[in-house]
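Take a look at the structure below.
The complex appears here minus one protein chain, its other protein chains still in place.
Chain IDs A, B and C follow the sequence of writing; residue 1 opens each chain.
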Amino acid sequence: MHLSPSIGVWVAVFLTLCVLSFLYKDNPFYKFAEHLVVGVSVGYGMVLWYTQGILPKFITPFFKEGKYIYIVPAILGIMITMQLVRKYAWLARFPMAFLLGASSGIGLPRTMQAGVIKQLEATMVPMGFSRLQYIWNIVIFVGVLSVLIYFFFSKEHKGVFGGIANIGIWYLMIGFGATFGYTVMARLSLFIGRVLFIIQTALGIQVAG
Amino acid sequence: MDFWKRLLNIDRRIIYLVIAITVIVPFFLPTGWPINVTYEVKNIYDYIENLGPEGVVLLSADYDASTLAELQPMFDACLRHCFARDVKVIVMSLFPQGVGLAEISLKRIAKEYNKVNGVDYCFLGYKPGGSIIIMGMGSNIRIPFPSDYYGTPLKDIPMMKDINNFSDIDLVISFSGTGIVASWLYYAHEPYNQDIAWGVTAVMASDYYPFLQSHQIVGLIGGMKGAAEYETLISKPSLATSGMDAQSWAHIMIIVFIIIGNIGYLAMRKKERRM
Amino acid sequence: MFLKRQLPLLITLVCGIIWGVQYFIPHPASEAVYSFYTDWGLVIGLFASILGFVSIIRLHYMKVRHHAKNWQFSVVTLSAMPVMIVAAILTGTESGGAFMWLYNYVEVPIEATMFSLLAFYIASAAYRAFRARSAQAAALLVAAAIVMLGRVPVGAQISFWSHLFPGTSIPQIASWILNVPNMAAKRAINLGVGLGMMMVSLKIILGIERTYLGGQE
Partner (left out) sequence: MKARAILGALALFFLSCGGGPPRAPFEVIVEDYPNDAGRSAIVKWEHFAGNGVKAYKIMRGTTPDNMREISQISVEIPATRDKYVPPDTTDFVGKFGYYLVLEGEKEPFTAHLVRVTPETEDSLRKIGKRIEKIETEIKGYNEGVKKTIIAYGNFYKLYLDNVKETELIPVEGYSLTEEAGVPRIVPNGRTPITFVAVKKPAEEIRFIHSGERMAELTPDIEGFCKKYGEQVRGVILEDSVRVLVNKVELEYSDEDSLCPDSTYYYKIVSVGINRKESESEPVSIKPIDDAPTPLPSLYALLDTVTNDLFLNWKTQDEDIQKYVIYISTAGDLEHRKGRKLLEVAGSWAYGYPAVVRLEGLGASLEDSIIYVASLDTSGQVAYTELSTIVPTHFDSMPPLPEGLVVDDLENDNGKKLVLRWEPPTVYLGYRVRDPISEAKKLVPKSVDISSLDYYLVTEGESRKIVEFENPNDVPEGAKKIYWLQTPTLREGDKELVVLYDLYANSARKPGYAMLRLDDGEPVVDEDGDGSYIFSGVPIGKHKLTVDFLDENRRVFENPEAHVEMEVNVTADNPEVPIEYPSVYLEVARTSDLEETNIMMFDRVRFLPGMLREYTDPVDTTKEEFKYAVLAWDPSGGISATPIIGPVRRVPNVYHTGKTTVLIATIIFVLAALTMISSAKKGKHLYIRPIAGINHVDEAIGRATEMGRPILYVLGLSTISDIATLAGLTILSRVAKKAAEYQTRLIVPCYNPIVMTIAKETVRSACADAGRPDMFKERDIFFVTQSQFAYAAAVNGIMLREKTATNFYMGMFFAESLLLTETGSAAGSIQIAGTDAITQLPFFITTCDYTLIGEEFYAASAYLSQNRIQIGTLKAQDVLKAIMMVLIIIGGICATAGIWRFVNIFHIQV
């Protein structure tokens, strides 16, 4: 055991405990930490917004390199902030129309390529019983089809169709089971991370690993 | 009140206490169970292992402190691996909170490996905009990042001389707890055939197996366990490996809770039916 | 009316078509159109982020001004912001300065702990709420348990049968669940999500989806 000499670490420990106190019930310590973090992160965001954003992408090119054309996107950006003023809120529509139109246009064919066609291609795999992987390919094939059928709303789930949709539910449940298991893992990891911080960094106890 | 009802209605703070103890005690009574490595993680390891000193890996710290415990160990492990293999590293972030975490970690690990800023690694910092940054990097990294985090123009950074866009980068690993990883797929992998890999929180990991199977991503590091696997692969056990015992016991405890809860539920339902 | 309503819709339509078609054209001009968007879009977005800062400041300012419930805490929020800015001005944004100290020892621990509360909630829910209400929910819980055990070191330890029946240890079954049935289910879901995303994009381009226009005017 070797207590950390850093004041920062103990401030962090105190704030950690403030947040954990919410487990008992909502209390002023938690509220304090919760509001503090909003302020700090917004302040932090503002600083980075300036040093990493406005400074290299606007101030330097505009004032130092003479790229005066950047005034146009700057004005368009400021038009978006006009949403705050009810009278001029409509000004925001033009830059928004540009951004949304362009990003939708960019997104549509790329989603088709990455999210649909490539995924279809990966499902078209050889099936059979001669190799283990081929058997799993059958399982995958049936799974993709049956879940798609489950989410098909133009035909009632009756007869064979309903049967296949029913298989789809089982696939979905196993899939959600995997998500469930992994989510439990994630949530616990976050707490383990804090415990490690207190034990290792603050209290200075070297644990296995 | 009958036994099951009473058992199921114990104060939740007792359960909180039980789970806290389950997590804390294993740190003092370690079992040292070995960590088995999955192919999802090993694929990334092999990829970096096969890169030489001309290799360039981009690590994007697209996370914030709320997923620190899961993603920071992955980031650290991948960074250590790159440095150990003398691979050049570019670090950036699409999240304002990520850039701070990355900076602290990068400085520390660069020192461990005697790596020099601008020569062995380059810290691009953060730019707001998400996927638009990735799109811009496809044309030229200098569009979104005219200078690095410290304000040095990229033209003055020796390492960045010949790195213009994705065609000069071997692998991109995005560490994130959000769907931003998909943007790397849509705007870096698809249009430029950029090899990408993801380090994600366990919450999201299971959703991304379809992309692994379709070879759209090189590999997938999921949660603290994935980080521990990577630490195992590079033989540098660190935070994630330390956490694995606690993780094991906590999982067992959760399963025990579910079993007790469900036995109680069935018992009570049976009784209700009888009544 | 045209200016405030039709024109934005027209801009969206034209931009959507230009940048949608751009994808299919491998020409320097097309490349320039693409970089134009990434460059300008970034700058527009930068100025637009002022919106976020102003609205959060306004929210807390209003709370303080109207002495809303717990307004004292909003004072904490409001005063933390200038402190960060002053710290950055005086000591820079590199680790070592007061700015990064505040980030590292105030923001990081609170944020990291906030979500670690969920470990407790999930434990409590496991005990009190996760019920095998149907055969399917039971399948979900069993799959979850296998993944939970298989993805941590303990899974291999308790698979005492694995040397008798190779390939059946808990980690291997977990791996199979993730890579085969889970993969299939998630692929189908993703295909649906992909279609949904494309549909939203299309509706925006065609002016069917127009919530971004805001008010009724």
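Here is the rule we use: a contact is a pair of C-beta atoms (placed from the backbone, for glycine too) under 8 Å apart; a residue touches a chain by one contact, two chains touch by 3 or more.
If you're wondering where the values come from, they're calculated on a predicted model, not measured in any experiment.
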| field | Chains in view touching the one left out | value | A, B, C
| In the complete assembly, which of C:46, C:108, C:170 or C:189 touches the absent chain? | C:189
| said: Could you pull out which residues of chain A are in touch with the chain that's been left out? | reply: 5-6, 22, 26, 34, 108-109, 112-113, 116-118, 120-121, 123-128, 130, 141, 144-145, 148-149, 151-157, 172-173, 176-177, 179-180, 183, 187
| Contact set of chain B toward the excluded chain (per top definition) | 8-9, 32-37, 42, 107, 110-111, 116-118, 148, 150-153, 156, 190-193, 203-204, 207, 215, 232-233, 235, 237, 241
| request: Can you list, in ascending order, the chain C residues touching the missing chain? | output: 20, 23-31, 59, 79, 83, 86-87, 90-92, 94-98, 101, 114-115, 117-118, 121-122, 124-125, 128-133, 136-137, 140-141, 144, 156-157, 163, 166-167, 172, 186, 189, 191-193, 195-196, 198-200, 202-203, 206, 208, 211-212
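Basically, only the chains that are shown with their structure count from here on.
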| request: Could you compare the number of C-beta pairs in contact for A-B with that for A-C and name the larger? | output: A-C
| said: So the centre of each chain is just the mean of its C-alpha atoms; given that, what is the distance between chain B and chain C in Å? | reply: 15
| message | I'd like the Å distance between the centres of chain A and chain B, where a centre is the mean of that chain's Cα atoms. | response | 13
| said: Taking the mean of the CA coordinates per chain, how far is chain A from chain C in Å? | reply: 2
| What residues in chain C touch two or more of the other chains? | 34, 37, 39, 41-42, 45-46, 49, 103-104, 107-112, 114-116, 119-120, 122, 126, 141, 145, 147-148, 151-152, 178-179, 182-183, 186-187, 189-190
| query | Considering chain B alone, which of its residues make contact with at least two other chains? | reply | 16, 23, 66-69, 97, 100, 127-128, 132, 135, 144, 202, 206-207, 210, 213, 222-223, 225, 245, 247, 250-251, 254
| request: Could you please specify the touching residues of chain C with respect to chain B in the complex? | output: 31, 34-35, 37-39, 41-42, 45-46, 49, 94-95, 100, 103-104, 107-112, 114-116, 119-120, 122-124, 126-132, 141, 145, 147-149, 151-154, 156-157, 171, 175, 178-179, 182-183, 186-187, 189-190
| note | Touching chain A in the complex, chain B uses residues 13, 16, 23-24, 27-28, 30, 32, 66-70, 96-97, 99-100, 125-128, 131-132, 135, 144-147, 149, 151, 185-187, 189-191, 201-203, 205-207, 210, 213-216, 222-225, 237-239, 241-243, 245-247, 250-251, 254
| field | Touch list for chain B against partner chain C, complex | value | 8, 12, 15-16, 18-20, 23, 31, 33-36, 38, 64-69, 97, 100-101, 103-104, 107, 127-129, 132-133, 135-136, 138-140, 143-144, 150, 202, 206-210, 212-213, 222-223, 225, 244-245, 247-255, 257-258, 260-262, 265
